[in-house]
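A selection of the complex's chains, in situ.
Each chain carries a letter (A and B) given by its place in the written order, and its residues are counted from 1.
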Amino acid sequence: MPLIDNETRGVFVIAVTPFTDDGAIDFDSLDRAVDFYFEAGADGLTILGMMGEAPKVTQAESIELARRVIDRAGERPVVVGVSSPGLAAIDELTRAVMDLGAGGVMVAPPSTLKTDDQIVGYFSLVAETLGSDVPLVLQDFPLATNVTISAAALNRIVTSVPSVAILKHEDWPGLAKISALRKAEAEGQRRLSILCGNGGLFLPEEVARGADGAMTGFGFPEMMVDVVRHASAGEMARARDIFDAYLPLLRYEQQPGVGLAVRKYVLCRRGIIASDTLRRPGNKLPPEAIAEIDALLSRQDARLKELG
Amino acid sequence: MPLIDNETRGVFVIAVTPFTDDGAIDFDSLDRAVDFYFEAGADGLTILGMMGEAPKVTQAESIELARRVIDRAGERPVVVGVSSPGLAAIDELTRAVMDLGAGGVMVAPPSTLKTDDQIVGYFSLVAETLGSDVPLVLQDFPLATNVTISAAALNRIVTSVPSVAILKHEDWPGLAKISALRKAEAEGQRRLSILCGNGGLFLPEEVARGADGAMTGFGFPEMMVDVVRHASAGEMARARDIFDAYLPLLRYEQQPGVGLAVRKYVLCRRGIIASDTLRRPGNKLPPEAIAEIDALLSRQDARLKELG
């Protein structure tokens, strides 16, 4: 099974966890979603992300999910989110999924970390615990973790923790951080793969600043694939045309807390998953929201047709 | 001078505070900005907002700014932000600006408030201190204040604090809160004016859900005016066409912390203010950012021409 590394490029889609109407994991829908993501051009997948429904599945279910997705993904890498308040739990889940063939694991800093030293120390400890052969994705998502990682602290991590391979970049605002990291590399610092999050809300600019792609979720992952491809090739006008067509929906899906329900509704409407159920606790979209999404989808279709 | 009330509708633009290159207040630019906002169709202005440069001006300068803007605005209402950790300072600035002819004052909850009772109690205390004749704008902006006001707490404030006239709505996600408030009114609760913030990032949906307009800043306030007008008239397709044309820039300008520099750069490029200087502490936009904004502006122009 392929491992991620600091040259990893492209689009890693954060996969949804489909449930049946009564809350059981729907493995058939999961298979279809995995196939769909790769058919849309994904280079890899990420599962059990912290903003999804990972906290609603048991540890046994987590491992079942990982096994199914890794098997289905075949030769394509799968990253597994293992963030937890406890190091023991991170270690336990990591061993299990690496044994199953995961391509690496993703860790976000716990919200108790405050100072630069604490943040750098935490990732050193995680890397030491998991071992140098487990490639790490560092999830930098202050809006969710409440931990702000400065460019200085990030550079210290890059230098002192070699197993950190990918930065899942979803600081906001975050464009300056990409530029700072690439500048440090131009001056000799070890390279880091940078894959962007936040649903891709700044994807054209991020790739132009030096990001290697995206690691995030969106109901239309083909947008991310196309934007990354065109922007990487310097075809910015085309990248922006595509991006702009999806932006009204993307903005809507990026609402914190609500977004996952929107994404599942879209994937369900597209016929990829059988039900848009969120496992408890998780709300149903109200009729107003469904009407809003339908309107956005219909306009998006028209716009994409214009674009050709 | 006109006062705001709970029937206030339309667009209140959050005005920038222009500075000269060496950091002095540029009153000529301020006059031009005020004229520009009203020519763009604004129904009122709001100054000294908490996300702007209010903390960088002295109390004496605050009062000078308020005097100049209120005078220039003539018969149009001007709301003044008076949020402060201390009630004495809120009271002092409120008395000064109401004497100058302000249309009302805007208050955000201090970040020390935690429970529903504390939040409701705070606005009761503010209203009691300022007196029932000073109309209040309640700024509901959890991303900046770290205070989440539930729909239940908001309804208690509406019921028990009659001088709260306008909700400056910038909770995120926040569409459900508008629906909840309008539903409570349909069942007999006192009406509140709802003007939306966050740069208008959800403006078409917000107006369709029952909001009365916008109170926020953006380099192209004419967008807000047009979107509110069309969406209020039920012309949603036209509202969305206009909104979508500005959305790529709007998204860029909404980056927290960076946004004001973007807005000033745009207003300066449009010839409205003489300099895009931010008073210290405040960064210059790096060349990458300027190139990004220029690209967005150029595409926006083209798109607006297409729209006609």
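We adopt the following convention: a contact is a pair of C-beta atoms (placed from the backbone, for glycine too) under 8 Å apart; a residue touches a chain by one contact, two chains touch by 3 or more.
What you see is a predicted model; the values in this text were computed from it and never measured.
Oligomeric state of the entire complex in this file, given as copies of the one sequence with 2 shown: 4.
Definition applied: only the chains that are shown with their structure count from here on.
Centroids built from CA atoms put chain B at 33 Å from chain A. The touching residues of chain B, when paired with chain A in their complex, are 172-173, 175-176, 179, 201-202, 205, 208-209, 236, 240, 243-244, 247-248, 251-252, 255-258, 286, 288-289, 292, 295, 299.
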